[in-house]
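Every protein chain of the complex appears in place save one, which is left out.
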Amino acid sequence: MALTTVDYGTMVMLLILVAASLAMCFIKDLVHAVIVYGTYSLIMALVWLQMNTPDIAITEAAAGIGMTVLMMVAIFRTSRREE
Amino acid sequence: MRLWALPILFIAALAICIILTAVAELPPYGMPGNPAHNQVTRRYIENAWEETGVLNMITAIVLDYRAYDTMFETIVLFTAVLAVVITLKTTEGKGD
Partner (left out) sequence: MRDFILKRVAALLLPFIQMYGLYVIFHGHVSPGGSFAGGIVVGLAFIAFATIYGLERGRAKMPERITTLTESYGTLWYGIMGMVGIIKGAPFLANKLAGIDLGTLGTLSSGGLISLIGLGVGIRVASTMITLFFTMMEEES
């Protein structure tokens, strides 16, 4: 089964996902880790869109990029920032 | 590197190998012969429009065919908020 251009695009996005999730483990500053998580969610939403599931893409964009990042940043404002 | 890290690394590598073997056994993405394409999927795709009058098939499944599921999902949300409010809320002297 030959790979098409779409498959190569998806492969690049999946590699970015792996890199982002590895980076989240090693970053010491928690706010920076949350920002990396935001990019992870953005790429994940694009992957869902690539798989023809716009419903899950919208939910991932709203919950992953918006809600999680805002909640985490709001909590870090009132508590310890470094790991 | 401490010595006790070696068995942990070995176990992690073993787990990654097992998971990758399981991933290799998965059916290919988007093929028509996959086990997910059974009579339930066909039934939803063919009859969802007539039976619910809704264009978005996911909404038809979530809010009509599986409405009980969604109802108890909202009750789960309600219970979560209830637990958080009970444990964290401080209302000394404010009443309400």
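Chains: A and B, in written order; residue numbering restarts at 1 for each.
To be clear about the criterion, a contact is a pair of C-beta atoms (placed from the backbone, for glycine too) under 8 Å apart; a residue touches a chain by one contact, two chains touch by 3 or more.
What you see is a predicted model; the values in this text were computed from it and never measured.
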If you put the missing chain back into the full complex, which of the shown chains would it touch? A, B
On chain A, where is the contact patch with the chain that was removed from view? 54-55, 57-59, 62-63, 66-67, 70-71, 73-75, 78-79
Absent-chain interface as seen on chain B, which is shown: 49, 51-56, 58-60, 62-64, 67-68, 70-71, 74-75, 77-78, 80-81, 84-85, 88-90, 96
